[in-house]
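Only one protein chain is missing from this complex, and each of the others stays in its spot.
Chain IDs A and B follow the sequence of writing; residue 1 opens each chain.
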Amino acid sequence: MGIHESTIQKTRKPKFSVLQLLTHGILVLWAITNVFPFAWVVMNSFRTRQYILTESFRFPTNPTLENYFNAFIKIDIWRAYANSFVVSTSVAALTVLLAGLAAFGLTRYIFRGHSILISVVYGCLMISVYSTIIPVFSLLLKLNLINTLVGLILPVTAGSLAFAMVVLIAYMWGIPRDLEEAAFIDGCNVFQICFKIIFPLSRSAFATVAIFSFLWSYNDLFTQLFILRQKQTWTINRLLNEISSMYGTDYGLMAASITLVVIPVLIVYIFMQKHIIKGLTAGAIKG
Amino acid sequence: MKKIMSMLLVILLLAGCASSAGNKSGSKSDAKKITIRTASMYGGTDPGSQNYQNIMNQFMADYPNVTIEDESAPIDEQWRASVINDFNSGNEPDVIYFVHHADGQALVDTGQVVSVETIREVYPDYAANIGDSAMNVLRKKDGQVYCVPMTGYWMGNFVNTELFEEYGLDLPTDWDKLVTAVETFKENGVTPFALALGHIPHFFIEHMFLSAGGVEALQERPNSEEEVPESWVKALEILKELYDMGAFPDDTNSTTEEAVKLLFNEGKAAMLVSGTWHPGSIPVEDPTGQLVTQDQVMVMPFPMHPDGKGTPGIVGGWNGGFYISKAAWEDPEKRDYVVKLVQAHTSSEAISNYTGKDTGGVSPDSSVPVPEVSDRPLVDRGFKFWAEYSANHADPACDHMMSDPKNILYQGLTKIVTGDLTPEELLKQVAEKKPFDY
Partner (left out) sequence: MIYRKKYLAVFFIAPAFLFLLVFVCYPFLMNIYNSFFEINVLGAPIGKWNHFENYRMLFKDPNMITSIKNTFLLMALVIIFQGGIALLLALLVDYIRRGAQLYRVIFFFPMVISAAALGLIFNLLYLYPDGPLNVIMTSLGFDPIIWKGEGNAFAAIAIPTIWSNVGFYFVIYVMGINNIPTDVMEAAQIDGAVGLKKTRYLTIPLLYNVLTTTFILMITGALRVFDMAWILLPNGQPGGSTYLTGTYMYQMTFINRNVDYGATIAVFIVILGILLSQLTNKIFKPKDY
């Protein structure tokens, strides 16, 4: 007994060992590389172009808000924000709703062709946007939806549905049936069971799916490049792409624009990071 | 659940509103209000764009029942492609100022634009002020003309005369003087040519053609490997020769056009191959002393290489023209207005603004006099440059190519200069795609 205790004692890490310090050192180094680029950009967004080149590392000596003025005036950043917000929220909402319904249907009903449908979902997970964008474009063209936010929302929602369904199916599968059976005996119909019992129980999975869809549609540049052609429809990321070609040498303006794009995400992240991290990786581990 | 549903409804409603704001709104049927959709390459803040906007505003003031929705954008490959898409899909604007070469042919091929000849059947004075030689350049495969030009351009070698003086160099009027200049500048830490080969080689390559084979080289139209002209091979060899001499910035293969233009405008590069659009970015006076001013810059033809054979000349041509969509033409309510709109942009007065001292563009309307520009030395020199050399000018060859082979050529240039690809190989790849067969 005594021998075992002392062995365990040895493995309990002392408060400050060299190894600990070293480990923290490496971790801090990596943390710095993660933070530095953003800090640099934010700092420089308060400088005009000449100063950025000459003193990029020190604190701004003549801070200015000029870049931000330019960002709001020259490039319609409010509008882009609004567009991004509308698109991402719609995608998230639609995905949650449709995937939730489908997951409910697939986990509660058994019928012929059930497994085929599930394989279709997994198959769609594998299909990347590259192999669908061209025909999707043609389709949207025929429906006159190019250059519209709706035209962007539809394919992007479809793109996140597969992942959402996989996550929700896995989750709902694990919900024990007793509650439903009790409700049924009490006279609830299927719809009530779905909306009043299963959906609320799956809240955290829904939150994960919603956040994921929101983030993914916010950050997706590729689809937006194809579908959004006119300035009024541009989302934040699409706008960023243009800025570098239109104002590529106005470094201050670019820094300010990047900051404006990143800050909201940063704020959302800090508040929601628990959910985001848990949800995004849950899918990966299960998959 | 109710919360989710109502949130969903609100969001979809918002999406609908936001999207309809960006959508084609068509003509409103109340009180004969007409909406004309237009687009152009005048999407920036340059004088040409400002003139464009002024004419639009004036038109709306003259015709209060007309609203013009303009979707102009700076010109680039993607914009060109999306315009053609729009015409193919029924999403086209009513009036568009667009290019006229291969992409113009693609536009005509959509069948959604109406020809000038057709318009003249109803409006015989349409584009009457435009000279025949200009119109003839614009004829398409079927022999008809589809657009009305109002401004043209030239390209040349802009040189910073101050820098040349500083180092005791003669201006590069011939190849030897050019080489001397390049070598001297290189030794002294000045970038000889401001060129972003990996980004916008469009202008420089045309001058390589010129240097190797004169204006004839610009008019070659090879459609197969056998037809690749010697002058083009030579042109690429000249490009490499210059690269090896150190004539380009160190990072020419990966830097941007904006960055190199800045080099020239800040006096760190001695020469820049560009065109009528450049003088606008050079100030007449600069109190800060950091920027090059107009009186310090000259524009001259690019010298012929000693091995080059052909007629010396310059690159120049018409930017494009105003097209009217078939749908607008056939719409009885819109027809008159769109015709008037184009005429507003192509009248002699409009042309004198598009081409005058503000933009440096050249006029296809001979009744518009070549302006004397006393307060903007470089613009003035530009007009004199055109007057002196326009007798021997030709369109850029690459403008007549289809997108795929054209991009293959442009992208191959960085490999040519590093020696990873030979001129013959690259031109073979380009010609194999039948670049002029359309």
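The definition used in the following text is that a contact is a pair of C-beta atoms (placed from the backbone, for glycine too) under 8 Å apart; a residue touches a chain by one contact, two chains touch by 3 or more.
A quick note: this is a predicted structure, and the numbers were derived from the prediction, not measured.
Under the touch definition stated at the start, the shown chains contacted by the missing one in the entire complex are A, B.
For the chain left out of this panel, the touching residue among A:Tyr68, A:Phe137 or A:Tyr171 is A:Phe137.
Seen across the whole complex, the unshown chain contacts chain B at 77-78, 81, 84-85, 88-89, 106, 198-199, 250-251, 253-255, 402-404, 407-408, 411-415, 418, 420-421. Residues of chain A that touch the chain left out of view are 4, 7-8, 10-11, 13, 19-20, 23-24, 26-27, 30-31, 33-35, 37-38, 40-41, 44, 53, 56-57, 98-99, 101-102, 104-106, 108-111, 117, 120-121, 123-124, 126-139, 141, 146, 154-155, 157-159, 161-162, 165, 180-181, 184, 190, 193-194, 215, 218-222, 225-226, 236-237, 240-241, 243-244, 251, 254-255, 257-258, 261-262, 265-266, 268-270, 273, 276-277, 280-281, 284-285, 287.
We adopt the following convention: only the chains that are shown with their structure count from here on.
The distance from the centre of chain A to the centre of chain B, each centre being the mean of the chain's C-alpha atoms, comes to 40 Å. Against chain B, in their complex, chain A makes its touches with residues 82-83, 86-87, 89-90, 93-94, 96-97, 141-142, 144, 146-151, 153, 195-196, 199, 229-233, 245-246, 248-249.
Residues 1, 4, 7-8, 11-12, 14-16, 18-24, 71, 73-74, 76, 82, 85-86, 88-91, 256, 258-259, 262 of chain B are the ones touching chain A in the complex.
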